[in-house]
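Missing here: one protein chain of the complex. Every other protein chain is in place.
To keep things simple, chains are lettered A, B and C as they appear, and every chain counts its residues starting from 1.
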Amino acid sequence: MVEFKDVSVTYSSGVDALNKVNLKIKDGDFAFVVGSSGAGKSTLIKLILKEIDATEGTVMVNGFNLSKLRRGKVPALRRTIGVVFQDFRLIPTMTVYENVAFVLRVIDAPAKYIRSRVPYVISLVGLEDKAKSYPTELSGGEQQRVALARALVNDPKLIIADEPTGNIDPALSYEIVDLLRSINECGTTVLMVTHEHDLVRYFGGRIININKGVIAFDEVIGGTNRNEGK
Amino acid sequence: MVEFKDVSVTYSSGVDALNKVNLKIKDGDFAFVVGSSGAGKSTLIKLILKEIDATEGTVMVNGFNLSKLRRGKVPALRRTIGVVFQDFRLIPTMTVYENVAFVLRVIDAPAKYIRSRVPYVISLVGLEDKAKSYPTELSGGEQQRVALARALVNDPKLIIADEPTGNIDPALSYEIVDLLRSINECGTTVLMVTHEHDLVRYFGGRIININKGVIAFDEVIGGTNRNEGK
Amino acid sequence: MKASSARYLVGQGMKSIWRNRMMSFASFCIILVSLLMVGMSVLVTINLNRIISGIEDQSEAAVTIKDDIGEDRQKALQKEIEALSNVATVEFYSKDEAWKNMKKDMSDEQQDLFRYADDNPLPDTFRVTVKDISLMADTSVQIELLDDVDSVKSPTQFADVLVSIKNILMIIMTCVIAALIVVCLIIISNTTRASVFARRKEINIMKYVGATNTFIRIPFFIEGMVVGIFAAGAALLLTKFAYEGVYNIFKNDMSLWSILGIDNLYPFAKMFVKVTASYIIAGAVIGALGTSISASKHLKV
Partner (left out) sequence: MKASSARYLVGQGMKSIWRNRMMSFASFCIILVSLLMVGMSVLVTINLNRIISGIEDQSEAAVTIKDDIGEDRQKALQKEIEALSNVATVEFYSKDEAWKNMKKDMSDEQQDLFRYADDNPLPDTFRVTVKDISLMADTSVQIELLDDVDSVKSPTQFADVLVSIKNILMIIMTCVIAALIVVCLIIISNTTRASVFARRKEINIMKYVGATNTFIRIPFFIEGMVVGIFAAGAALLLTKFAYEGVYNIFKNDMSLWSILGIDNLYPFAKMFVKVTASYIIAGAVIGALGTSISASKHLKV
């Protein structure tokens, strides 16, 4: 569960990225976050991950109160969240396989489980052939899919995806949102930032629109795919 | 002018990214390059910039024969091309202003010209407020627009944009393609990689579709905006 | 932690040595050089100390005893002197011997002069060496107070000079070694910091996906330790060659041999175990701590 109470973020440069945001995403929800460039979407995500701290207000994530969370507990928080970063953030010195497996190694998962789980997740995003490649040897879309695989691999309670289809062609984009949808149906909360209105229109669901740091719109709309009986 | 003759690229990892590609983009053309993730679009651009060399075939760009181009002449080639890289490639230690101005400093432009040209180009992409920010202080879409401003600033003969709208909301994306269109109308060749089929459909023009390293489709189609009389 | 995780972390440390080979090589060179500089200086100091002690050991006081005290009393006196706490050795030097040696050293003219002196004018003496040369003056007085001792001639001035040379040398060498250690720590910390700095993004990313600080630090620790051990090995080899080179110069140059006494230099074999242990431990600790402390700076995200 993610809960924002009167959260404001002002960067040291003086930019007000978020302004008194109130937001509640319940366990099992699926929400799209949309908004123009620089609206504050990534800032929202950085808050949830405790990459930055709120200047004002409280952020609760999966039962952790982030303003009171001690430094040593941050890894515990992050392990409950799978993130696709907008800039991917793959470890350049590790292969695709190792990048994905790393998340499992961090939680001390059994070697056997790692050996079966990692290839499965990599195949979910269609990168079976690239498991042994390094991030610099991948195309933009391939890197993005590795980031997605990494976010899924340890079955987190909450998946956050910042523009996970920004570098991916339409057909594959639909597949990826489908994948996130089906994971959501198994109980995982999913928060997906996107600027591809086609996708949002097609899938429908809860739409949170951020505009200049405030929530301009937060409603559930019907998706066209249901109407058209996909 | 860009001309590919039987160009193949095989990466050292053994991946055949391009396979006997023949392509000719005349001065003043505007072409969209589309294709699925990992099809070889960015590889095409890396070839034009001589970031990598063709394994086979010849690439001619703005009168330079790239396979015969000496190391010392590469900067001269690159100065005739403005590139928006898929991963932006902004210099992290320079402000937005300096990142854009750098391209003019490289060609030893007069200080006075730099002082008037750079703010103008930055305003074209809507970042007047961010001129003094560093790349790490920008949102994904803002970084992408800085990369675009940098590609435009020295009035290159050829502009190459690799997914320049991948992190930008639809409204702004249309504006940006409009901008590229108008620059193209002044005689600059533009090559734009994108996976947003909406944009391509809307603007129309020459569409080059790359699929698994070969050109699957290369035709001119009409854009809907002309029909609808924008 | 599972055995498989431990294996993984160790493996990562080893791999990253090769992956960051440029930086590993830099650390290797710098630890090597640091160990060499400090190690060599310590070895030089140890040997200088020994050489000076050797010279000290050879400097002796001449104790003149009263005439005709008889052999028993003379032996007793020797015992008494030997019983003094700072006395190392006591050797009897009869007046006949002294006379013979004196005549040998004289020029012909002087010998001519003594041709007619029929009696030996010199006294019997004891040659006394001391344990601690800086206490030579005190010891002399103690001996002088004994019965049947006529006078004590001790090289107190020479002793003073030797002691002050030794003190100054030790101060200088201690300063040099301390300065070198500081210098090496500066260099090593800068190098490991630079080497880790190039990987700060990697460290950040690991933190963002939930790795604990320990989990990130262990491979750095192992990487640094292994590089440090390799550097120690190389330093050991170089030290051996350099040391034995200098040792052989001294051994082969007879004139130096006679001044300093080759016996006063330690052969390398005698110190091999200590040098090896110090190098390996220092290398491993320096490498491991340097690298993992530098890594810690980037862990606060």
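Everything that follows uses one rule, which is that a residue touches a chain if its C-beta (ideal position, glycine included) is under 8 Å from a C-beta of that chain, and two chains touch if they have at least 3 such contacts.
What you are looking at is a predicted structure, and each value in this text was computed from that prediction instead of being measured.
Trainee: Of the chains you can see, which ones touch the chain that is left out?
Mentor: Listed by label, the shown chains it touches are B, C.
Trainee: Could you tell me which of C:Asp57, C:Glu80, C:Asp132 or C:Asp160 touches the chain that is not displayed?
Mentor: Spelled out, the listed residue whose C-beta touches the missing chain is C:Asp160.
Trainee: Going by the contact rule already stated, which one of B:Gly14, B:Gly63 or B:Pro92 would touch the omitted chain in the full complex?
Mentor: Of the listed residues, the one touching the omitted chain is B:Pro92.
Trainee: Which candidate, C:Ala26, C:Ile46 or C:Leu84, sits in contact with the chain we can't see?
Mentor: If we include the chain that is not displayed, C:Ala26 is the one touching it.
Trainee: Of B:Pro110, B:Gly187 or B:Gly222, which one is in contact with the hidden chain?
Mentor: Here the residue in touch with the unshown chain is B:Pro110.
Trainee: Which one touches the absent chain: C:Ala6, C:Ile249 or C:Ala277?
Mentor: Candidates C:Ala6, C:Ile249 or C:Ala277; residue touching the omitted chain: C:Ile249.
Trainee: Kindly note down the residues of chain C that lie in touch with the hidden chain.
Mentor: 22-23, 25-26, 29-30, 33, 36-37, 109-110, 112-114, 117, 121-123, 160-161, 164-165, 168, 171-172, 183, 186-187, 190-191, 193-195, 197-198, 246, 249, 253, 255-256, 259
Trainee: Which residues does chain B use to touch the chain missing from this display?
Mentor: Chain B touches the chain not shown through residues 49, 51, 71, 74-79, 81, 83, 85, 89-93, 102-103, 105-108, 110-111, 150.
Going forward, only the chains that are shown with their structure count from here on.
Trainee: Using CA atoms only, can you tell me which chain is the most central one in this structure?
Mentor: A
Trainee: Looking across all chain pairs, point out the one with the most C-beta pairs in contact.
Mentor: A-B
Trainee: I'd like the Å distance between the centres of chain A and chain B, where a centre is the mean of that chain's Cα atoms.
Mentor: The answer is 29 Å.
Trainee: Can you compute the centre-to-centre distance for chain A and chain C, using the mean CA position of each chain? Integer Å is fine.
Mentor: That gives a centre separation of 63 Å.
Trainee: I'd like the Å distance between the centres of chain B and chain C, where a centre is the mean of that chain's Cα atoms.
Mentor: Once rounded, the distance between the two centres reads 68 Å.
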